[in-house]
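Dropping the structure in here first, questions after.
Only one protein chain is missing; all other protein chains are in place.
Up next, subunit A:
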Amino acid sequence: MPGTDGEAAGAMPAAPGMSRRQIRERRLRRRSNLIAASSTAVALAAVVTLVPLAPGWERVKKSFFNAEIFAETFPGLLKAFLLDVAIFAWCAPMIAVLGLVIALARDARSPALYPLRLFGMLYNDIFRGVPVILVIYLIGFGVPGLGLPRPWNSPYIWGTVAVVLTYSAYVAEVYRTGIESIHESQRAAAQSLGLSHWHVMRDVILPQAIRRVIPANMNLLIALQKDVALLSFIGPVEILRQAGVYKSLLANFTPYLGAAVIFLCVTVPATRYVDHLIAKANRARS
């Protein structure tokens, strides 16, 4: 409305070099910031005053929010978390490679390679259809049960295998989406030069496809960082297991809260970074 604009420009000392539109937008921005801040404050106040009114609050506070126990167990948890990081660090590259192999197997076109394609399809159906924890149990307990000699009965090896197999199925799907998102004209141009199927894929399609799905794969990596903790069910004393040990030792659940805090410290920045990548990719596309 021109009238409001005129008033605003008159009321506020117009900053030099700002147009009427900019002034109006600044005013609107300030107003919505103020509303957002006050509604957040009200919501927070409600939580802080209402939750302690619950009948079990004192008990929950003692067993989940015990500051002393938090401080006492936190360093131990942090140390155990290093094992999660290590497992993650060796799983991630294996998943990236196996996922790509499965994606390519599913893309195999020649009839002679049909078994490969069938394998890729079955693989994806099976490992995406079964909960991770079940795969970890089946492989983690099943394979060492064959009576393999050390070190081949290690839960690290078979836990890693279980996680890598499961996550590769998801990563393969992401790669495939990327491959399919590359416009047919790129394939036509590469073929018209006389390049073989393999070279078209390796030199033209894949480099573009992989770049395009980096954000989606990063999301899976964040999920992986959390699921690594499931290995604790078959033995390794990583953070979740360590928190359980503390819980039993101290008869208090606060170590679980500590573990959650540690996970959040890693996953929240990672998630924000992925959001940033996605936003950047969207901007580049539009």
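Worth pointing out:
As a convention for this text, a residue touches a chain if its C-beta (ideal position, glycine included) is under 8 Å from a C-beta of that chain, and two chains touch if they have at least 3 such contacts; residues count from 1.
Following the convention adopted for this analysis, contacts and distances are computed from a predicted model.
Only one chain is not pictured, and the protein name UniProt records for it, out of "Acyl carrier protein", "Amino acid ABC transporter ATP-binding protein", "Electron transfer flavoprotein alpha subunit apoprotein" or "4Fe-4S dicluster domain-containing protein", is "Amino acid ABC transporter ATP-binding protein". Checked against the full complex, the one of A:Ser181, A:Ser196 or A:Asn282 touching the unshown chain is A:Ser196.
Residues 185-186, 188-196, 199, 203-204, 207-208, 211 of subunit A touch the missing chain (whole complex, contact as defined above).
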